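Removed from the display is one protein chain of the complex; every other protein chain stays in position.
By letter and in written order, the chains are A, B and C; residue numbering begins at 1 in each of them.
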Amino acid sequence: MGLPFPHVLRLRVRYSETDQLGTFYNSRALEWFECGRTELLRALGTAYADLETRGVCLPLVEAHLNYLGRARYDDLLEIKSVLAPAGKASFRFDAYVVQALGGAPVVSGHTLHAITNAAGKPMRCPAWLAQVLETARPPAGGVAA
Amino acid sequence: MGLPFPHVLRLRVRYSETDQLGTFYNSRALEWFECGRTELLRALGTAYADLETRGVCLPLVEAHLNYLGRARYDDLLEIKSVLAPAGKASFRFDAYVVQALGGAPVVSGHTLHAITNAAGKPMRCPAWLAQVLETARPPAGGVAA
Amino acid sequence: MGLPFPHVLRLRVRYSETDQLGTFYNSRALEWFECGRTELLRALGTAYADLETRGVCLPLVEAHLNYLGRARYDDLLEIKSVLAPAGKASFRFDAYVVQALGGAPVVSGHTLHAITNAAGKPMRCPAWLAQVLETARPPAGGVAA
Partner (left out) sequence: MGLPFPHVLRLRVRYSETDQLGTFYNSRALEWFECGRTELLRALGTAYADLETRGVCLPLVEAHLNYLGRARYDDLLEIKSVLAPAGKASFRFDAYVVQALGGAPVVSGHTLHAITNAAGKPMRCPAWLAQVLETARPPAGGVAA
């Protein structure tokens, strides 16, 4: 316990992530979601880089995004990531991005991941991984994102 | 009539769009969807660049992606784009990306767009734009993507 | 002979490649250079994807860019690529990007590439590759980019 639910990562919008409308380009949100997943898994003691080294990959099978507000160059954002309950051969991460200053919502969504070996063949979640991730499940009663 | 339903754009996967798994990085699909929308609108005689010049912006409010198969560096892809019926103040584009050679599915999804002025304030679809886009609606009876 | 010197590729600036200044973000030019190299090599009959399949990689060791003018969303660009004479264990590609309409310069530069195996170990240029590339050398007397 004592684990962060949800995990919160702070990052700033890069100039390279803006577009000519003056806000972030839509696809960048998926890259921020990835940063959030990376740090959530590290906080659980299982860096994703190590997962791949051990032959476990988590390729995306689905992504959904709701664009809720603007974020401009250099804005400080909070990426809130939650590992959601999912099936035996998949994971779902929920993500919620807000302005660190004031909390205005920016983008929310989720990514659904298959569990595969390095060759892309689906596999069941290894027991050691299931055990690690179990500690990240929100307590019954839910989590306010 | 005589318009392409759906519009088909061919492009190759760039090296910059791959990741260490050897396939395309997930967020690139949203950039391909954008290329498809751009060319669909041009085919209708209304380049998106002209829309913004005339003060009409179409920022994303929602995106959904289903990752269906691999695409590697230099693979030739077909981006199929369809303008879907939507509400009075929004548009939806459906996208379907397949391998040009053999037709294996790569990614499908949609983007939902608000209609705003340059300052981001929502507006109703201008009559001149509604008229142009009407020509792109699939005939009743639907379109096989 | 009869080969295009320089090779010319046309592409449009993507919305995702713009930034809040309204022109292309600086790093995109390196991605355009890559597209130019890819098509130059294909025109020579040696797709880069095949090179890597045969165990020959061309990682960058140096890049240089001169930003010469603006390019906005949807502008049609010409990427002119030339294979420059280089040492026995490296290649240099020169690139020159202009507006297709009017020819205004956008960005010029070069990339210098090592020749390595898949593990990143430097190797001499294989004879079969040297022979292919020889056909791309500009004739003595030079080429106006």
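Just so we're on the same page, contacts are C-beta pairs under 8 Å (C-beta built on N, C-alpha and C of every residue); 3 or more make two chains touch, one makes a residue touch a chain.
The model shown is predicted, which means the values in this text are computed figures rather than measured ones.
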item	value
Contact partner of the left-out chain, one of A:47, A:68 or A:84	A:47
Among A:14, A:64 or A:92, residue touching the chain not depicted	A:14
Contacts of chain C with the absent chain, listed as residue ranges	21, 23, 26-28, 30-31, 34, 57, 59-67, 70, 111, 120
Touch list for chain B against the chain that is not drawn	15-16, 18-22, 25, 27, 72-73
Hidden partner chain, residues of chain A it touches	12, 14-16, 30-31, 34-35, 38, 47-49, 72-74
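Rule of thumb we're sticking to: only the chains that are shown with their structure count from here on.
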item	value
Rotation, 0 to 180 degrees and nearest 5, that superposes chain A on copy chain C via CA atoms	180
Same or different residue numbers at the chain B/chain C copy interface, by half rule	same
Mean-CA-position distance for chain C and chain A (Å)	35
Residues of chain C engaged with two or more neighbouring chains	15-16, 72-73
